[in-house]
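One protein chain is absent from this view; the other protein chains keep their places.
Here is chain A:
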């Protein structure tokens, strides 16, 4: 269990390609090989079973044939009773002369010759008849190894055979024909059924050709062995002539004598089928090497195994290739990710394919590119914003303005215009306090308007009649709630108007309004500051140029348009492209600058401030 779990954990730690291979093997190779193996086993087993089941039946048939033959042979002695005179000879007990005996012997021998050797069956090779101390015989072949006169004591009249046939084997008798021809001896007592006496015993030697014929009918394969043996294991007939007459050493080990079984020994497995003949006490055996049965299957098996191995190798190769193709881009992706993590965005995952991996690579590439762009953009925005804010801070009270103001104050002091001095100093003080105290990016519209009023008032002191201004007092508010604006949006525009207006003309008149307007671009009510002057105006070409400059790049240089573009940039950065500065000018008549901002309430100011702070800390952390 624990090792299993460990194995599982180990598996999860494997490389993807290993997992793919293992999965492939688990899903393909193992089931295929198991399937192949099982089906082959089942197939050979079914062949085995089929033959194992049929062969004993064939053996039954063969046994029946042999039994039939034996039966036919065992009734041969009955032919003796066809001849009255032969029965009379056998019934004779005593002879008056040797000649009488010899005559009977001659007659009987020629009868046996006629009846059995020339007639009955070609397999009969000899007939012996022992009767009352007489031996009648007739053989086809010469023989040796038996003394019939002695056989009387062994197989004489006293044998309690009671008319039944007994089959004797060469080993039992010792009788040998020339060439050691395999034979069996059918022994049958000759009974005088009328007198109820025993007349003698007949032995018929039968060649085993018929068994060979029967067995050949059954099986003519060279690989199969067949033999007929007694239940004690003495082989009566064997398809291998050498073994006829020997003993089967395994007779005691056979698990059954009727049926079939597999025998596994040193020289391979064999399918052995047996049938035991009840009548004759014989066992007919058929033994065939399993390889012979499955020879054809074995060839198929070899081919299958080779094809299978080939397929497995090829498919493993293909699969390895495939998994490399899958995992390689992933590996490279992994490396590139690390690069990206380190902040190196100049990466390109090159994958040619159009599949999921290709798509993934393309997505990765575009993602990195987007991130790169976003970072760049954010970076620039940040810089721009800071720059814009810095500039705004710088130019709120710029040294030039301070110098001019202070000079104006000094002149007023010289002229002893005390009231003017006091007012200017207090205005300047308020402006400075506004600049210093106000760290927020936003101020209320009232404050902003107050600030530009202070500025214009100071300038009015300086330029006297050359400058006139009017600021619409109505400041829009919503439900008594103060509205906010980015700070320092009006002063740069007013500065510009004074600068260009006084350059070209004797006097300039500046009018400022604050109104709430519906904007088609943002689709909402917006706040619009309009700063109108009656200055020289801007030529159409210059106007386009300026507008372009304002939109494109607010910090390209601190030229005349810088103030405008700075305001515009700050508004766009805070509120998006829908807002910003718009120029309307007719040459020789005047210029109107509209500063469009959204309606900003205190809550929004807080939100924007908070976000800005977050961004600042985030950037700091990132940088850290």
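To be clear about the criterion, a residue touches a chain if its C-beta (ideal position, glycine included) is under 8 Å from a C-beta of that chain, and two chains touch if they have at least 3 such contacts; residues count from 1.
Going forward, contacts and distances are computed from a predicted model.
J.: Hey, which one's the missing chain according to UniProt: "Septum site-determining protein MinD", "4Fe-4S dicluster domain-containing protein", "Carbohydrate ABC transporter membrane protein 1 (CUT1 family)" or "Rhamnose transport system substrate-binding protein"?
T.: "Rhamnose transport system substrate-binding protein"
J.: Among A:194, A:222 or A:242, which residue is in contact with the omitted chain in the full complex?
T.: Candidates A:194, A:222 or A:242; residue touching the omitted chain: A:194.
J.: Out of A:75, A:178, A:436 or A:544, which residue would touch the omitted chain in the full complex?
T.: Missing-chain contact among the listed residues: A:75.
J.: Out of A:101, A:316, A:502 or A:599, which touches the unshown chain?
T.: Candidates A:101, A:316, A:502 or A:599; residue touching the omitted chain: A:316.
J.: With the missing chain put back, which residues of chain A would touch it? List them for me.
T.: Contacting residues on chain A, toward the hidden partner: 18, 21-22, 25, 29-30, 33, 36-37, 40-41, 44, 48-49, 52-53, 56-57, 60, 75, 78, 81, 84, 87-88, 91, 162-164, 191, 193-197, 250, 253-266, 268-269, 271, 275-276, 278, 301, 305, 308-309, 312, 316.
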